[in-house]
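This is the structure I want to talk about, given as structure tokens.
Yeah, one chain of the complex is gone here, protein chain that is, but the others are all in their spots.
Going in written order, the chains are labelled A and B, and every chain counts its residues from 1.
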Amino acid sequence: MLGVCYYPEHWSRDVWADDAARMFAMGIRYVRIGEFAWSRLEPRPGEMHLGWLREALDVLGAAGLKVVLGTPTATPPKWLIDQHPDILPVDEKGAVRGFGSRRHTSFSAPVWLEQSRRIVEILAREFGLHPAIAGWQTDNEYGCHSTVLSYGPHDLAAFRLWLERRYGSIAALNEAWGNVFWSMELNAFSEVSLPCGAVTETNPAARLDFWRFSSDQVAAYDLMQIEIIRAHAPGRFITHNFMGFFHEFDHFKLGENLDFASWDSYPLGFVERFPFSEAERRRWAETSHPDVAPLHHDLYRGVGRGRFWVMEQQPGPVNWAPWNPIPRPGQIRLFTFEALAHGAEVVSYFRWRQASFAQEQMHAGLNLPDNSGLSPGGQEATQVGAELARLGPLPASAKADVALVFDYASSWMTRIQPQGQDFNYSELTFRWYEAARRLGLDVDIVPPGASLSGYKLVLVPSLLHVSDAAAAAFAAAAGDVLWGPRSGSKTRDFSIAASLPPGPLQELVPVRVLEVASLRPGLSLGVEGEVSGAVERWREHVVAADPADIRARFADGQAALVSKGNRHYLAGWPDAALVKSLLAAMAAKAGLGTLTLPDDVRIRHRGPWGFAFNYGTQDFTLPVDESRILLGSRNLPPSGVTVWQR
Amino acid sequence: MLGVCYYPEHWSRDVWADDAARMFAMGIRYVRIGEFAWSRLEPRPGEMHLGWLREALDVLGAAGLKVVLGTPTATPPKWLIDQHPDILPVDEKGAVRGFGSRRHTSFSAPVWLEQSRRIVEILAREFGLHPAIAGWQTDNEYGCHSTVLSYGPHDLAAFRLWLERRYGSIAALNEAWGNVFWSMELNAFSEVSLPCGAVTETNPAARLDFWRFSSDQVAAYDLMQIEIIRAHAPGRFITHNFMGFFHEFDHFKLGENLDFASWDSYPLGFVERFPFSEAERRRWAETSHPDVAPLHHDLYRGVGRGRFWVMEQQPGPVNWAPWNPIPRPGQIRLFTFEALAHGAEVVSYFRWRQASFAQEQMHAGLNLPDNSGLSPGGQEATQVGAELARLGPLPASAKADVALVFDYASSWMTRIQPQGQDFNYSELTFRWYEAARRLGLDVDIVPPGASLSGYKLVLVPSLLHVSDAAAAAFAAAAGDVLWGPRSGSKTRDFSIAASLPPGPLQELVPVRVLEVASLRPGLSLGVEGEVSGAVERWREHVVAADPADIRARFADGQAALVSKGNRHYLAGWPDAALVKSLLAAMAAKAGLGTLTLPDDVRIRHRGPWGFAFNYGTQDFTLPVDESRILLGSRNLPPSGVTVWQR
Partner (left out) sequence: MLGVCYYPEHWSRDVWADDAARMFAMGIRYVRIGEFAWSRLEPRPGEMHLGWLREALDVLGAAGLKVVLGTPTATPPKWLIDQHPDILPVDEKGAVRGFGSRRHTSFSAPVWLEQSRRIVEILAREFGLHPAIAGWQTDNEYGCHSTVLSYGPHDLAAFRLWLERRYGSIAALNEAWGNVFWSMELNAFSEVSLPCGAVTETNPAARLDFWRFSSDQVAAYDLMQIEIIRAHAPGRFITHNFMGFFHEFDHFKLGENLDFASWDSYPLGFVERFPFSEAERRRWAETSHPDVAPLHHDLYRGVGRGRFWVMEQQPGPVNWAPWNPIPRPGQIRLFTFEALAHGAEVVSYFRWRQASFAQEQMHAGLNLPDNSGLSPGGQEATQVGAELARLGPLPASAKADVALVFDYASSWMTRIQPQGQDFNYSELTFRWYEAARRLGLDVDIVPPGASLSGYKLVLVPSLLHVSDAAAAAFAAAAGDVLWGPRSGSKTRDFSIAASLPPGPLQELVPVRVLEVASLRPGLSLGVEGEVSGAVERWREHVVAADPADIRARFADGQAALVSKGNRHYLAGWPDAALVKSLLAAMAAKAGLGTLTLPDDVRIRHRGPWGFAFNYGTQDFTLPVDESRILLGSRNLPPSGVTVWQR
């Protein structure tokens, strides 16, 4: 199903009906509106102008479209900020982050919570039962522009309360954080300060708690909106649009309260954001890397407990990356089918028409900014609409054979104490995911502690703190499980695991980590044995309880891969060759069938259907019987899509 | 004519007379003084010590020298700042920029305007009719050290007034800026905040207006000084010394009130400031690039409506660049003749004697700091003085065949929304200028809207907003006109042009820009046709109304160069090969005679005289009859100068 993001407040009412009719004609069925419209809904304090929105809902509904209504809390208007300047967030250096763009709010400012409740309640009461509304989006892209962590007085007050609830006594906090170190011991919660602005590095346990607190504040804020909406809008779904490569709060936790997850997919812009090499950035500039959008589809399917949308799909060049190329012809169509292949229920383009004004005027839409016609991306979307109509309903997604355990706290912990400057959790997980998909494997992304039953292979690129729940899930897993470096290395309170890393995992793979080395760029260490390649960035000095468990060794003879039955521990950051070798070996152990695909071709299954995508510049011949093909052909051209019945 | 900058307050009175006599003997006729002397003129509030300055004027005048007196407003003394700390400017992060160097003032602080008026009036009254004074310099290097834009409360108050005058109603402002986007709508001018300190990017239209406002404030401040001086110093000229590669305010606008423009020429330091490649920086380290000073001579001749000086000429190594090499022997002489070739009336060296103390002690002068003799640069200046005496008066400059349209607002707009990180307006215009001069062409640099009559070729590397005046001038131009990428892409209010880019230029070249791509380093796209090469950094997806107008195409078949008669639109950022091919083609169309000069040799004409300059390490044989040579010879050695009668 297709959707689109629309801003009726940006355009004359005269064009609304025509816009709606053209949307419907293209095959669009969902329209997201309203999420930045506060200044039009309440131009002055208490002066509500809801009529135009009702009219817009009516027009869209009359055209056969279903609306997703966004709460406008990402952009409180200037008069509200001027009345309550303490709503504003504060950066790590103590500077107030002001009005003038969006997300200028602290999740801990009491007056902001009150004002948020007020505006959401007004909208929910007014439009909760409107027939055009299928569901709601809470706020917009929580955390965008680094707004999860705020360092103002309200944040400090809320953090102290959160700590008091967590620890009960200041003595317990001192113990948990190891405050005896450097005389950081406190006598009362009122002595706690925010972990910023110190002469040098602050306590990592304090920083981890501040991150957990901040993540909890986002979830609590979202739940507050959800409860109001549920009270007034029965039967409507609620979702939130998450972002890509963004780890600043725990999405799994927030997702628990939503009906499904959605995310905003800008595959080309992400090529500039993710730490790809310069060569990769050049190679994938106009198509994106073939695992960038898929990784997020799989992640948000997990966050949404099996259900997700793409709420914003890049429709052409965007405005916010350092460089913003035009997607190669066919890529907008490819991105749309790819999202559907990974289980998306709806793919909604951002935005219907390019705005000719303000910050995002260089962001393409499906229509040209002068309304003279469809943009190139709009033409591709039209084609997709027609093709989807021909294909009919898509089958349901099935569980994958491979699970990848993704952990937000590990992302925080490795940022708090990277120990090696390039130990980037996002990169590590991406490279393991990429290696799995290059073998033609489908992957589910799950949080630590989730049941692992049914998976033949479980990948854990790194999981710094292994909770009791996670340990139990690992112990119960029937498939092969592979842990990467630093797994089990920390307690909940950011100390070194009591019996040395990998802590509780020692019961599954009996190894102990005596020392670790971070390796500067250019340094690496060869690995030979059942797998081969090298480690870079990170290596561990591991002692195996039973040397017979050692499956591969470093060039200096120490253990690199240790296995006990179908439990495996890798003592370093694998380079491209090693991760490839490793995933192939693990898939073989797990009895998974694999393919050898070129770098730029990917395959994904949605139940009985197969989908193939070509990110390269050469045709690729698919090993699929022509008679089973539903869309496209065995010959998969550049930027092409093929769909077949398995 | 030669001049020099002199600081009598830095030296014992005992040496003034001897200094003056030695200046005159070298051929120096103008001496600029006084522009940093406030603490000596008014050491304590209201306590004026003007006697020493009068004495200095008398001594210099008696030696036959004419004085340019600078107003000392670039350096208000500490007592004044302590009395009125709100004079200080504020940076984008809200930090006050304090005393301790210079330019510690906001152009919008009322008390600063009042104090400026006071000191200028005192000096103008006292010295307005002094016979040694030929003219005045207002202030010194407006905007140096990023002081055009200030973000304090006085700046905000003045900005609000400026907006109110411009827009009349807040509704008009909301409309112009597109404030409906992200709920940025305001209810009153008193709600306007400065476009800084927001969570993310602020409104580009607001930023453009803030830049226009800031530029206007500089011009208003300068006009205030000019009016005072004109009232008390009849018959004296007034100028200001502008800087190189500095675009933060509109120099053309400020120049309208001056008798002529002057600028401060530091060719070696600029090699480090301009974004040259590392290879170019190494190559040109000791000579400067052969178009760096000339571009500015041509620009400031335009700013000064035909008249300009070099007020400060680098005399040896300077102190302020990341690296400060010694100019190659002969270069100081070369720079001097080059300025004259481009029409300079006076070339004034900075400074007479190297100071042995304070911030600029590592900046060379014509004399060694211990006063033991001339520096190497001083010896070259002496040679120039003798050569100029032999040559006699120089002929007047003639209008060039080529005009290059330079637009400060385009520099601002591309900095506000570059869309591609390396879309640098300064670089783009420099490369077009360089390509023209490598063909031996003389170039005038003019503002948009200036009459283009008489020019055979008009180059517009980029002009984002084409005003009605600019459009009319283009329409009236008889010669060939070539526009570069992004021309006509924006309205006055920083929106996308109503009928898509190139907006009003569509009437001259019927094309429409549907999409644009910024290209990361390493990406480029070939161009073939009447011109050939490639584009890098930027390419546009252009549709020509008549495909027959397409003169060159990109490798993917789309239009790269479109011409309608002698009107030409280039849809991308040309690489070195393309800009060379393009300028050669345009010059041929325009019927201009061109030369094929080596990279390091340049020619410039001043009326009937030709001048040649060699920035390389090899001799070059000029295609000039030996009998016509006035200075030097047909064989132009490294760092050499030849002058001939055409």
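Keep this in mind: a residue touches a chain if its C-beta (ideal position, glycine included) is under 8 Å from a C-beta of that chain, and two chains touch if they have at least 3 such contacts.
None of these values were measured; they are calculated from a predicted model.
Only one residue in the set B:3, B:61 or B:89 touches the chain that does not appear here, and it is B:89. From the options A:18, A:55, A:191 or A:599, the residue with contact to the unseen chain in the full assembly is A:191. Only one residue from B:29, B:66, B:104 or B:568 touches the chain missing from this view: B:104.
Interface note for the absent chain: among A:500, A:577, A:597 or A:629, the touching residue is A:500.
Checked against the full complex, the one of B:13, B:44, B:125 or B:628 touching the unshown chain is B:44. Take chain B: the residues that touch the chain left off the picture are 9-10, 36-40, 43-44, 72, 75-79, 82, 89, 95-104, 144-145, 147, 272, 278, 281-282, 285, 316-317, 319, 322-326, 354-362, 364, 368-370, 372, 375-376. Residue-level contact of chain A with the missing chain is found at 93-94, 177-187, 191, 193, 195-206, 417, 419-421, 493-496, 498-500, 514-523, 541.
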